[in-house]
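A single protein chain has been omitted from the complex, and every remaining protein chain is retained in its original position.
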Amino acid sequence: MHAVILGATGYTGSVLLRLLGNHQAVDRITAVSGSLNGQPVLHTDPGLDPRLLKKLEHTKGMFVPVEEAAGLNSDVVFAALPHLASAKMCGPFFNSSVVIDLSADFRMTDPEAFLAAYGEPIPRPDLLNRAAYGLSEIYRDQIRKADIIANPGCFPTCILLPLLPILSAFPVNGTIIANALTGISGAGKKAVERNLFVSRSENACAYNPGRAHRHAAEIIQEIGKVSRKTELFFFPHLVPMKRGMAATIHLETKEACKDKEVLAVLQKAYKEAPFVRIRENSIPETVDVWGSNRCDIGFRTEGRHLMLFSVIDNLVKGASGQAVQNMNIRFGLDDTEGLSAGSEL
Amino acid sequence: MHAVILGATGYTGSVLLRLLGNHQAVDRITAVSGSLNGQPVLHTDPGLDPRLLKKLEHTKGMFVPVEEAAGLNSDVVFAALPHLASAKMCGPFFNSSVVIDLSADFRMTDPEAFLAAYGEPIPRPDLLNRAAYGLSEIYRDQIRKADIIANPGCFPTCILLPLLPILSAFPVNGTIIANALTGISGAGKKAVERNLFVSRSENACAYNPGRAHRHAAEIIQEIGKVSRKTELFFFPHLVPMKRGMAATIHLETKEACKDKEVLAVLQKAYKEAPFVRIRENSIPETVDVWGSNRCDIGFRTEGRHLMLFSVIDNLVKGASGQAVQNMNIRFGLDDTEGLSAGSEL
Amino acid sequence: MHAVILGATGYTGSVLLRLLGNHQAVDRITAVSGSLNGQPVLHTDPGLDPRLLKKLEHTKGMFVPVEEAAGLNSDVVFAALPHLASAKMCGPFFNSSVVIDLSADFRMTDPEAFLAAYGEPIPRPDLLNRAAYGLSEIYRDQIRKADIIANPGCFPTCILLPLLPILSAFPVNGTIIANALTGISGAGKKAVERNLFVSRSENACAYNPGRAHRHAAEIIQEIGKVSRKTELFFFPHLVPMKRGMAATIHLETKEACKDKEVLAVLQKAYKEAPFVRIRENSIPETVDVWGSNRCDIGFRTEGRHLMLFSVIDNLVKGASGQAVQNMNIRFGLDDTEGLSAGSEL
Partner (left out) sequence: MHAVILGATGYTGSVLLRLLGNHQAVDRITAVSGSLNGQPVLHTDPGLDPRLLKKLEHTKGMFVPVEEAAGLNSDVVFAALPHLASAKMCGPFFNSSVVIDLSADFRMTDPEAFLAAYGEPIPRPDLLNRAAYGLSEIYRDQIRKADIIANPGCFPTCILLPLLPILSAFPVNGTIIANALTGISGAGKKAVERNLFVSRSENACAYNPGRAHRHAAEIIQEIGKVSRKTELFFFPHLVPMKRGMAATIHLETKEACKDKEVLAVLQKAYKEAPFVRIRENSIPETVDVWGSNRCDIGFRTEGRHLMLFSVIDNLVKGASGQAVQNMNIRFGLDDTEGLSAGSEL
């Protein structure tokens, strides 16, 4: 297979280079960068495995402009680009390659919700019917057939995986509160004062609470498919680590439910999912999944109060890892090809 | 004034040594340590200001055993000890000094709630009527007259300061969700694997959620005084920083309330509080109060949803700083004596 | 006293605002910022103590442009500006105020060495004879009489304080190796990818080794005054903390020296220095001086090998704290006024 990466120098692009470099079914990678055209890929990131070079040979190991990539036959294109730029730069690929878009451009189907969240209209409404929402464990059937896969946001992935099976199983009262903590890489590689080491070391805060965070709209869209009347409030927080994400969700079920019922629902939902682990007696920590494509889910009940806890690596299951998993699903490969289910220590 | 510190080598004890060392009304400090008896205080903590030595002269700069401290006349005793050990070791001081207890031993008045949270009965129920709950801004009048001041827990301080005025002003529906993040010093200085640098760097997690955390009972006791029927769920999280605490609280008011109403309520409640700052347009970060005795409070409204955000330094306003503030109140000094309202950068 | 701060929004400017805010002899502060003219000082940095406002009243709590500051009578001007910009912007103040320059513009007296290190000629060679090198403990007599005080760099401060007395006492063979570690704030507040949290967390490296670092020239100039033929190599490293600096120095004495000789030399040199502490039996750690104006010095001998270890807070003794100490010396105040000799925990 031949994979193109658009935006190969951002954090998610860098992780894609690592994952696809080790992927047995991918033998060619074309790395596209706006700013580093014609420069050697290995020089810009000394952490890359030198063996990656073999897969880059057809471009002499260099970053190429998007026009050049478009002229090559590719099987799959990963767009690791900012919102709105993504749909645009993917233009030449929609009819020839499978496009896996890590931006929000194909995630939302409600024009108003998109406009409210991103300040512009959905860039390519004409293509929405060819796109699947790429939450791998939930939309496997759609992903298998889609030309465009809208890779979910990191927060939605972390919150929806524990929440969707529960909402399908238990009627809920009132407002769901979803709190989440993210490492700083979630903010991208842009050099802004807010993300400097000195600004973030020994510092934590909430930001964009309620419905103000763009991911809130995405989460609300998805839970709306399962449970029409459910309301959700989302509270993201920035904590001083570079990778990792944890969600803590509180909901009230109409009737008291028991631990073993919750366990049964979650286990059934993910019994064939190689990357989701239900933790029976412990609350997961982000380090448990650091560097892996896994989502670990814990839970507690107290009467009608149900608490869910989930962790992912925001750059892997929350972005590039899930993108590769979606490629695997789309091309009939094993979900786990090229992906780790074990953490870095 | 002569101040005794019981447990002067833990984190809160170390901060007390620093604060009282700079306190103009305190000219003698007796440092008590079980394990370091007879050793020079300045040697065990190279960060202490050498000028502290003057205030330690009467014990030749040494840690002394509690029996020796009890034989000296002291005005105030700070107990920076584990729960249950605290009430016991304070025994000799109750009738001769003002006791400011940083443990939970005098915080709770309901025997069953204490037993459930701490696994043993309230150690000195006979003294409860002489004790005030030391949330400085709220219980100033009681603190002024109390012989025993039960210094609040860090989480309760961070959650109650924004919450209590709101609960007094707005009727609330349903369950309040209080999420909080704490730096690792909240777990104390005990050397356990869970708190090693390697265990906590690049790691975050929820722990003791719901009503399982001891501080939940303390918070619920206090909001019960204001709003009898209110239910609260508490979700503490451990994040990789040494100091700092942030709370994010969601509640639903019976009727929609506006930003300016919330602002007015908070500003009125704290208009004379030198350490509470209401942030009109921004969400506070823990670094804003790092090293200071301040609590910064932010808020947002969306219809009937009210969101509160607060930050403290868990070792200062959440422990030793508030203890000194309570001493100031009790002895008729200015609240701010010996305390900073500005952060370390 | 009335103090002006030029560049009040950088890291060293922010620390100056904190220190002068608590300084009993300073009752007026004028904060100058190029970019934030006319904005309220307290709004741009929520960590500032609200009581600072009193000292800012004459500018209504606002940042003012440099021209406005120049029109006010000031006793002392702190220039917390980039090299070369500093000498320029201080122009209006040289004849009316004492100027304490935290940049390198007045540190070096050899035109070629300055040109090599900073790429441009010394900006105001005409003023060099009015300037003292502000290493407080060493040049106290000159500082007391100077109109311009060239505040030393953080690395030179950390390396020269242990090294100068030793070089005066013991003849040395061969090359001195000075290694140093610095927290990230040493790189300033500029938003560059290299200093993002994600770039620096879990990362350490050497940079600008040998004579390539600008501070090498400054150190070499100063040791040349004491020991003409001595050669020194300097190896700075960046480590993942926001504040703190540690130096490890190796030198070979012509004849074997003993611990007690080294101790005697260091103790004599600093017997009246309130901010230098000689550690007899332990190697200092940066946390021992975090937030304080202290320099802690340890040492070891093995035959003719002499090892020196020193730590400072790069933003305090390595910059703004020493600047305030120099102001105290210059104006006949106690060295310690407004400065802490104890660390934040």
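To keep things simple, chains are lettered A, B and C as they appear, and every chain counts its residues starting from 1.
The rule we apply is simple: contacts are C-beta pairs under 8 Å (C-beta built on N, C-alpha and C of every residue); 3 or more make two chains touch, one makes a residue touch a chain.
Here the structure is a predicted model, which is why all the values come from computation and not from measurement.
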{"item": "Chains in view touching the one left out", "value": "A, B, C"}
{"item": "Option touching the unshown chain, where A:H215, A:H250, A:R277 or A:H305 are the choices", "value": "A:R277"}
{"item": "Option from A:A31, A:L52, A:V98 or A:M327 whose C-beta touches the chain left out", "value": "A:L52"}
{"item": "Candidates C:A8, C:L164 or C:V311 - the one touching the absent chain", "value": "C:V311"}
{"item": "Hidden-chain contact residue, picked from the options C:Y11, C:F78 or C:F235", "value": "C:F235"}
{"item": "Absent chain, residues of subunit A that touch it", "value": "11, 14-15, 18, 21-22, 46-52, 185, 201-202, 243, 277, 279, 282, 284-285, 287-292, 296, 315, 340-345"}
{"item": "For subunit B, the residues touching the chain missing from this view", "value": "11, 183-185, 189, 191-193, 195-202, 240-242"}
{"item": "Residues of subunit C in contact with the chain not shown", "value": "174-175, 177, 179, 181, 183, 199, 201-207, 209-211, 233, 235, 237, 239-244, 246, 248, 250, 252, 283-287, 290, 300, 302, 305, 307, 309, 311"}
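By definition in this document, only the chains that are shown with their structure count from here on.
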{"item": "CA centroid of subunit B to CA centroid of subunit C, Å", "value": "36"}
{"item": "Centroid spacing, where centroids are CA-atom means, of subunit A and subunit B in whole angstrom", "value": "39"}
{"item": "Approximate Å spacing (C-alpha centroids) for the pair subunit A, subunit C", "value": "45"}
{"item": "For subunit C, residues that touch 2 or more chains besides their own", "value": "11, 185, 201-202"}
